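The full complex has more chains than appear here; those shown keep their coordinates.
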Amino acid sequence: MTDERVENLEWARIDHDRAKRRGFPEVIYGPGKTTPQIRELFVRLAERNPNVLCTRTDEAAHAAVREALPAEARDALHFHADCGLLALRRDVRVRWRGTVLIVSAGTSDQKVGHEAIRCAEVMGNKVERISDVGVAGLHRLLAEVPTLERASVIICVAGFEAALPSVVAGLVHCPVIAVPTSTGYGASFHGVTALLSCLSSCAAGVTTVNIDNGFGAAYAATLMNRIGGEVTDS
Amino acid sequence: MTDERVENLEWARIDHDRAKRRGFPEVIYGPGKTTPQIRELFVRLAERNPNVLCTRTDEAAHAAVREALPAEARDALHFHADCGLLALRRDVRVRWRGTVLIVSAGTSDQKVGHEAIRCAEVMGNKVERISDVGVAGLHRLLAEVPTLERASVIICVAGFEAALPSVVAGLVHCPVIAVPTSTGYGASFHGVTALLSCLSSCAAGVTTVNIDNGFGAAYAATLMNRIGGEVTDS
């Protein structure tokens, strides 16, 4: 196969066209891949792209990638142990005009919120965050309405019954991406209740991603934020 | 069997001891019973108790019971068609000191809210209500905080993602009974999402009853309200 858009490693086919087609290069999904596989994919993507991401991986993959990268790239490589994100961020410019705001309901959801924040930054967004504003103490959220109102896109991270996305969406006119988390126990069913709650939100305009999918929320937020245009075209 | 506490009709055994044991006579559950069966159970309970309830029944049962009751009781018989509640209410006194407040999220939940209100009244409670205060327009609820604060027990009726019980419980120090409703579609799963949401509430102190169970919430609220003592002992 001589298609330049695809690099065929037999066991994998790297879709180098993706950065052009979708605005960001292929992101490596860590689970089920061996450390050498992650290393090879990461390095090859890094040869052609300034920023590269691998989600849900571990310290061993981090070490292998670090060793394999050219020396000048290593300073830009960060492993976020709490959410398993391995990020190469050589291009640190804010690219899109709007702000992506990550709002999380509780401190127990922080791991998912961090993944969303880090990914959104690597993808060129200006990022803000509001943490620990669960609905059981509503005044904490209401004090932040000005911050909510100036965001272009809001990512709302919540576990348990995930009431927060409905409340937030009711207060703003920007898109709200709900990220249900697996925080909770018993009838929370590892995030299923939060997921169904987000999908059933009485506040129109909420869209939802998979449980604990901070990365996917950041990716979608970037695509939305991009509608508002680049910083450089102002 | 000569146990005075039980009236054995072969196909049914009326538990006449229940009013004494539990504070309110046996309540007839309509589904699966024939109209003559409902009539007979209702009449026999009405012979010994001023107030009698049959839930989830229909106009035919209402007509049959009406005809079978003694003339003087008929004025006190009401059929609430929207929720299928047949209620005989000869004793209209408010018996318990506290107030039971029914808060409902949307107008589509009204049928369940009505069942809760009517049952709570028949069981001797002073009842108040706040309707259509879903969380997508939070200021509607916040304007009612004084009403929330003076209740002894709050019944919170909500469908879809049922965020309301968490928000309400976060504002008050009385018990909140969540009644998830089957309002919604798709991922609402006929009330299952609302139910799981209530059970997973991040606001401690919420307890939950079955989907659409306005009657059960009113019954539980009455038992709680009763802890505060009777009006007549003040």
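Should a chain be cited, it is by its letter among A and B, assigned in written order, with residues numbered from 1 in that chain.
Convention: a residue touches a chain if its C-beta (ideal position, glycine included) is under 8 Å from a C-beta of that chain, and two chains touch if they have at least 3 such contacts.
Being a predicted model, the structure only gives us computed values, none of them experimental.
A.B. asks: Assuming the complex is a homo-oligomer with 2 chains given explicitly, what is its full copy count?
C.D. replies: Result for the total copy count in the complex: 8.
Note that in this section only the chains that are shown with their structure count from here on.
A.B. asks: Provide the C-alpha centroid distance between chain A and chain B, rounded to the nearest whole angstrom.
C.D. replies: 45
A.B. asks: Would you mind writing out the residues of chain B in touch with chain A in their complex?
C.D. replies: 105-106, 134-138, 142, 160-163, 166-167, 169-171, 184, 186-189, 192-194, 196-204
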